[in-house]
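Here the structure comes first, spelled out in structure tokens, and everything after it is commentary.
Here the complex is missing one protein chain, while the rest keep their positions.
Up next is subunit A:
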Amino acid sequence: MLRQKAFMKKTKSGKVLKVVKEHYLRDDIWCSVETCKVCEHSEPVLSAVPSINKAYRLPHYIIPDTNIFINQIDVMEHPLITNVIVLQTVLEEVKHLSLPIYQRVRDMIANKEKRFYVFSNEHHRGTFIEKLKDESPNDRNDRAIRVATKWYGNHIKDLNPRVSVVMMTDDAGNRDKATADGLQAISVKWYIEALDNAEILDMMSSAKDLDDGQKTIYDEHLSAAHVSNGIKSGKYLQGKLGISSHNYLEGSIYTKINGEEGTILIVGRSNLNRAVDGDIIAVELLPKSEWRTTPTGVVVDEEEEQAEEESLKAEQEAAATAAKEDALDTPQPCGKVVGIIRRNWRQYCGFIDRKSVHTPAGSSAPVNVLFYAMESKIPKIKIRTRQAHSLLGKRIIVAIDSWPRTSRYPIGHFIRALGEAGDKSTETEVLLLEHDVPFHEFSKQVLSFLPVEGENWVVQPEHFAGREDFRSLNVCSIDPPGCTDIDDALHVIPLPNGNYQVGVHIADVTHFVKPGNVMDQEAASRGTTVYLVDKRIDMLPSLLGTNLCSLRSNVERLAFSCIWELNKDAEIVNVRFTKSVIASKASLTYEEAQNRIDDASMQDDVTSGIRILNMLAKKLKQRRLDMGALTLASPEVRFSLERDTQDPVDVEMKELKETNALVEEFMLLANISVARKIYEKFPDSAMLRCHPQPPSANFEKLEKAVARFGIEIDHSTSKTLSDSLDNAVLPEEPYFNKLLRIMTTRCMMQALYFCSGAQIEQEFRHYGLATDIYTHFTSPIRRYSDVMVHRQLHAAIDSSLSYGDELTDKEKMNDLCGNLNHRNRMAQQAARSSVELFTHLFFKNKTEEEEGYVIRILKNAFIVLVPKYGIEGIVYASAKVSKTADSGDAAAQPQPILVYNPETDCLQSTETLAEGETPKTQVQLFQKVMVQISIDDDLKGGGEGGMRQKLKMELLKPWIEGISVHGISNKDDPEAHAVTSKKREEAPVQAQDKKRAGKRTKA
């Protein structure tokens, strides 16, 4: 091995620091071309006969420059592009500019079929270049790329079969220089056009081909320096934009305004100024006279949106005068986007708007069409495609390239098609993609870390080292029917002193998943198992999840046990933790366990154990409730699926049995005990879970609404809240209490994982469970947090155990918590979307009349919850003029039938009222209504362009002229009352922490 030494840089930074670095230039960096005889590479990446393109006579390897990857990454990812030489210079620049793109390039390099080879040109003797005097770093890098291209050209010129290299760049100056050097250079556009493939042509990013003559629609964004100065001086406010799910022209940021936390509304296209949901933006506050008070309405499409904007202006003027008279309602601060600090664009699933396709069918000329994202928060995206007609009615993925000032909509490009809209598997893929759920199969590499014995793995004598033998105990597990990943089991023994020994045994996943290996990394990135209605996306390979770790009955399994001694009143006398081997005697369903308790003739050991556990669980629960734990509710439903097609045939509310609570109580107890233990051992880095107290602003509307019934909600502590919920019973309305609990759930904050060193001890509190410390320990098969907690607990009980800094490093733990929180949120949303999807399938070709309750009031609509199906839908409060009428006409504006009254937070009829008179008709929170539910047949995105507006809810009772429809027999024009089904936004917090609240599906 030859080594050459060359002296490199002397850089100066801040403190005048002289940096002297060595740089060894090498002779042993190979070209990796299959036919090359000179180089000694062992596994050549580049094939002997590489890409062929009409533009060139010879087959060639492509050497792209940095901007090709940054701007055209989707093209590069296309299977047609292979045999690419990625220069180290390029790779480093890409990494510097965009980490996500760097990651995608790395993924391509790892993919053997793509044949991407990284050539470390900066370390190669023949291709390394010194920066010249007066040369900018960019010019130096461009030159490095040219030098490397030249080197490759010379290196492979005598190979047989003959090949060449082509440098790909969109920089014309660089191309000219390359041609002057005798190199072949080409732009992406020419190259792709010569490939003659419609799909890849569509994928090309269209950032630059705009005429400048167009009139500008938006204000210019301020420069980055300007923005950062403005934020420092307090002139601008920084925040992450969250767009309202009802109205994509209304967003808000949560930030500090004059030292106080608050929300700033950003309303309207020009105020949003090209910001997209999730972007980090800089906002300037508007003058107080333009602040607004009322909630906004729902915007469905263009015409309405324009009307909305006009009415907005009028309203603002009115509001300005009204604000002076009515000091009661403080207007919300409003702002305007002045700059974008960081874009958060991702790939979006959606569909092409049929109305925007004007070419005749079969035409393959490129056309500009509009794309609707499934996510209603995303504006329409303009894309250029040659396959508009074949893509109609399909779900496709699109990326945003840019949003110039001259364009009303952002400009993007097509990436790939997923399949027919409405198809169950397509829609499931869409919802997984939309929620960023990794659902690919486990790679071979991951599977290689499974035990070699596979299914035949059994507990061996050597496994008993450091474990207690609990095989003789009467351990049993209680789970939902059809559950295959059993991660907990219980036992109880009455002790001679009258106390009880209770054990919770949790699957010992960490015995199989060792820290840092590929399987562990994969599990950490997945974070959680995702439960959809018809399938499960596992966190761990199923050999572990459903077999080796699963605590099935009558097999020996490794477990991590938590053993208490409880006295008669279920108070903890002592607790210890140990690794163990157990053999479960029975795996029961909730129902079976309940039957055993109830059946007096059953007197076996397992059954009497369950009875004792049940007795103890009731005491535990009572004490927990006395401490102020909340009992919340969520409208969860369960589908009965047809066996073969997996189509839903029936829906029922989930039912909770006493035995659900039994298991839950002991799991909570275990989690709390473990949390204490690991916090003691790792005060700075324990993985814990907290649930912050909700701010009182969350309760304002609810309090107002229930005051009507003479009910008060005191949310100062969880105890008072819990008591007021218990007392809020209306004898004439049995469902009222449940409804109130559902709505309270939505006022709650999200429970979060956190690293104990990152917060003060007072903030560890779990509000919902009313405990001062909490963690997740009991489901390591389906949650990665529990895996970490297992490792920490093991380190806490076994002082001789060696562990790396993954358990002690505060930063790493914090990052991990961030990822787990994100994955968790996404998993919940995906699960809910899946339920929504099945609800839609269920209502296909059906029309049902059902009772519902008003749970939210918007400016021009209200949201109804139908308890029987657990679904929500919007009912409009304005009569919509049929779209078939001349839409340009001013008369086409919707006429409000009911108007919003901010004082009472209800919608009321428009007639003028005398003092003290109640309006003729009004819609208010908690009101019981009859609605008709049906499905919008228009799945193919025709007429209304509404492929995502599927569930339709129409008011039957009370009868309001212009809004209500006559039952099924007397169905109106279906388009007169289009209704969007919207995603329920708030997660029921409790459900995730209460172990079983419907997490599992039929396997």
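Simple rule for what comes next: a residue touches a chain if its C-beta (ideal position, glycine included) is under 8 Å from a C-beta of that chain, and two chains touch if they have at least 3 such contacts; residues count from 1.
As a working rule, contacts and distances are computed from a predicted model.
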Candidate names "AMP-dependent synthetase/ligase domain-containing protein", "Ribosomal RNA-processing protein 41", "LAME_0H10792g1_1" or "Translation initiation factor eIF2B subunit alpha"; UniProt protein name, chain not shown: "Ribosomal RNA-processing protein 41"
Option from A:Ile62, A:Val75 or A:Val118 whose C-beta touches the chain left out: A:Val118
Which residue of A:Leu99, A:Ala194, A:Ala224 or A:Val649 touches the chain not shown here: A:Leu99
Hidden partner interface residues of subunit A, rising order: 1, 3, 5, 15, 17-26, 88, 95, 99, 106, 109, 118, 120, 122-123, 802-805
